[in-house]
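In this view, the complex is presented without one of its protein chains, the others remaining in place.
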Amino acid sequence: MRLGRTATILLLLTPGIGLIVFFIGAVIYIAIAQSFGYYNLLGESGYSLEFWETLTGRKAYARSVRYSLYVGFWSAILSVALAYPLALWLRKPFTGSLTVSAILKAPLLVHGIVAAFLFLNVISFHGILNQFMVWTGIFDEPRRLQNDDNAIGLLFLQVWKNMPFALLLLTGAVQAISDDVLHAAQDLGAGAWARFRKVIAPLSVSAMQAALIIIFIGALADFTFQTTIGPTNRQSLAQYMTFFKERGRWNDAAVVGVTLMALSLVGAIVLAAAARLIFRGRLR
Amino acid sequence: MIALHQLNRGLMIALILICALWLAIPFTYAVLWSLVDPAEPWTPDNLLPPVMSFYRWEFAWQNSLLQPALLNSYTLAPTAAVMTLILATPTAFALGRYDFPGKETAKLVALLPLVVPGFVTAIFFTSLLYQLGLAQYRFFAILLAHCILFLPFAIRILTVSFEQVRQDHIDAARDLGAHPFARFQVAYWPALKPGVMATLLIVFIQSIEEFAIAYIVGQPGFVTVPTLLYSSLGQDFNRPNAAVLSLILLVPNVILMLILERFLKSANPALASGKG
Partner (left out) sequence: MPAISIIDVVMRFDRFTAVDHVSLDVEEGEFVTLLGPSGCGKTTLLKLVSGFLQPTEGRIEIEGRNVTGVPPEARNTAMCFQSYALFPHLTVAENIAFGLRQKRLPAAERRDRLADVTGQVDLGDHLPKLPNQLSGGQQQRVALGRALAVRPYVILFDEPLSNLDAKLREQVRYEIRKITRDFGLTAIYVTHDQSEALAMSDRIFVMNGGRLEQSGAPEEIYRHPRTRFVADFIGSANVLDAEVVGEIGPNLWQVTTALGPLAVSSETGPAARRIPVAWRPETARDGAAAHNTVEAVVRHRSFQGHFTDLIVDAGTTTQRLQLPRSAAREGAQITFSIAPEDIAFLEPDA
């Protein structure tokens, strides 16, 4: 009877979770194996540290690691930082709050590539932003704003696309905090900042962590934004990996891919732990 | 109280204004660009395109890869939606109706596809296909990858639905002598229906939008709407054509999302009734 039950459950889990474990496991396995020289499509296969050694020695590798971390980190932090005040503002319904929240969440419906294109139109050489700046006299003549070196445009777009997602998660968490709890804090002398720091943030820390992690991983592994509106003198890890893959250098691509996964994992853990430590004062 | 009211109103007007600029200007621009007639280019000294026509729309329809892309995207997405639903249901049933050790771990493992970066999955899935010698079956490869990528959403949503099926409804139905199908109809389906619809819509939308897998696995030759748009932004950047494609990619999304919203709203009271 017990055995039968276990078998039933395992059988039920197979097409869903089983498939996921098998597929993602295979992907991760292939990536790691290829990064150590196995499963070569051309030439002989065998264990080798060569690919790791040559690639990690390269400047381009280090640069793209740093660059991707920069984009991932700031996208996550800025999106969440911007979403918090909005979530607090929309905590209690008021006339028009539904409209506001619909407008704020609209970017969720816009595909990343479409967003990149719309953004290009606005900031392009003949775009409305340049025309406006020239018209007000801030710029003497139109400037080249797209593909700026500091990836400001890219970060802007990441935030534009990801903030609504953070808002979605945070609104739910913030609405779950009862009025009386906030009143109690206020009554005991906590001002707006202390209320946020000591009550609201600690109580919504799970949602904050989820938002940080998912946005971080998405932006860290970004390819489309980087290749359309990102700086032309930088390469993101995904771009770097695709570069190798297109040249058939699977082992090099695998090294970058494994790096990307490791950074996702480590970055996610660090962000989650930091959020919890800062706002809860303890890890449990 | 009154001060807060005014503050809210002020903030709201500011926000709606910003968002109008935020959404309205870019979209107006896209629409205008899509209407530029090739007879005369739109130069920055003109506020509106000098000559407007639907030429670009017709052109995109007849001459680009738009037709195969639409065909691919719109066969891929519904197939992926139905398949994902079928694959997710048994797991969701187990997670929603049984208690077993390791259930929480299983729920976490189900989120794995969301955590591995899309491009990593795409590239090493391709590698796997080459190893197995299956690389030429692009459509099925992408379909499989989409199913797995979007399984987490489906499992999540359906698990919640199965949890909401009430044991006393099932028992009552049995007590009244209902056969399995009748039992399903009366006890399971009302609770599952919103979840099933939400799963179908979400997987559909996600699949239409998915870029990494379609781009990497589909190379060369297999186009979907997002990969087509991407290439029109890259190699042969032509602003009016890209504008047409952007709008084409956008419209079904908005419509589907509105349906989803409406549906989820109308589903709630149905679930709430009969409680207590």
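Note that the chains are named A and B in the order they appear, and that numbering of residues resets to 1 at the start of each chain.
Everything that follows uses one rule, which is that a residue touches a chain if its C-beta (ideal position, glycine included) is under 8 Å from a C-beta of that chain, and two chains touch if they have at least 3 such contacts.
Computed from a prediction, not measured in an experiment: that's the story for all the values here.
Student: Among A:Gly4, A:Gly137 or A:Gly189, choose the residue that contacts the chain missing from this document, as touch is defined above.
Tutor: Checking the options A:Gly4, A:Gly137 or A:Gly189, the one contacting the hidden chain is A:Gly189.
Student: Residues of chain A in contact with the chain that isn't shown?
Tutor: Residues 178, 180-181, 183-191, 194, 198-199, 202-203, 280 of chain A touch the chain that is not shown.
The working rule: only the chains that are shown with their structure count from here on.
Student: How many angstrom lie between the CA centroids of chain A and chain B, rounded to a whole number?
Tutor: 18
Student: Inside the complex, what are the residues of chain B that reach chain A?
Tutor: Contacts found on chain B: 8, 11-12, 15-16, 19, 22-23, 25-27, 29-30, 33, 43-44, 86-88, 90-94, 98, 100, 106, 109-110, 112-121, 123-128, 130-131, 144-145, 147-148, 151-152, 155, 209, 211-212, 216, 226, 229-230, 233-234, 239, 242-243, 246, 249-250, 253-254, 257.
Student: Hey, which residues of chain A end up touching chain B in the complex?
Tutor: Touching chain B from chain A are residues 5-6, 9, 11-17, 19-21, 23-24, 26-28, 30-31, 34, 39, 41, 89, 94, 96, 99-100, 103-104, 106, 108-114, 116-122, 125-128, 131, 142, 213-214, 217-218, 220-221, 223-224, 227-228, 238, 241-242, 245, 250, 253-254, 257, 260-261, 264, 268.
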